[in-house]
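Only one protein chain is missing from this complex, and each of the others stays in its spot.
For chain A:
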Amino acid sequence: MTDWLGPEEWRAVALSLKVAFWAMTASLPVGLFTAYALARWQFPGKQVLNGLVHLPLVLPPVVTGYVLLLGLNPNAPLGRALAEIGIVLAFNWTGAALAAAVMAFPLMVRAMRLAIEAVDPKLEQAAATLGAGPLWVFATVTLPMVLPGIVAGAILAFAKAMGEFGATITFVSNIPGQTRTIPSAIYAFLQVPGGESAAMKLVIVSVVVAMGALLLSEWIGRRIAARIGGGHA
């Protein structure tokens, strides 16, 4: 594998995996909370929040990346404040993870929200009458039943993060080893004569990872559904 991929290609693959992993992991709790709020709570500004969450899905990715750059560059107030506590996002792999997370967020929230809406509140009521307080109800009834949706949302977000290009390259540029993820690397290889074969290898890696993620999510979803759906333990 290391022979087949050159060091530069290999670095792009490793970076993409790292970026996608952190994008997925860090947005998981936020996504779950947002999905729960949108599914269950009534509050002023709910439609605005819903719109904001879905905005990256419909905006040109370049616009999303540019907005991130405007807000989080080291000279912007927020970017400077973050820099002072040691968080540098612009032109850094963490920025690539943030851009990927923002772009994947709508997909993640959507999958989780649908799963939460499918949970019958009557089961949660039953748990409450049996002595479970709200947090316990969530942990013992809601969460296990929403699990397939969480897994599906997370894997979808991971796959999306692996493929993010527009927002990433606008926000954090295309620095080898730092922000050059697989799509950026493919783009870079295609800009130089003779780069097609390296690009093609990365294309194959992309397809394999994306396909694997989809199959994994299907498999996990089906296993959990079978566990919940009935039959013997």
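Simple rule for what comes next: a contact is a pair of C-beta atoms (placed from the backbone, for glycine too) under 8 Å apart; a residue touches a chain by one contact, two chains touch by 3 or more; residues count from 1.
In the analysis below, contacts and distances are computed from a predicted model.
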item	value
Name per UniProt, for the chain absent here [options: "NADH-quinone oxidoreductase subunit J", "Chemotaxis protein CheA", "Multisubunit sodium/proton antiporter, MrpB subunit" or "Molybdate transport system ATP-binding protein"]	"Molybdate transport system ATP-binding protein"
Of A:L38, A:A111 or A:V141, the residue in touch with the unshown chain	A:V141
Residue among A:P7, A:G131 or A:G194 that touches the chain left out of view	A:G131
Touch list for chain A against the chain that is not drawn	122-123, 125-134, 136-137, 140-141, 144-145, 227-233
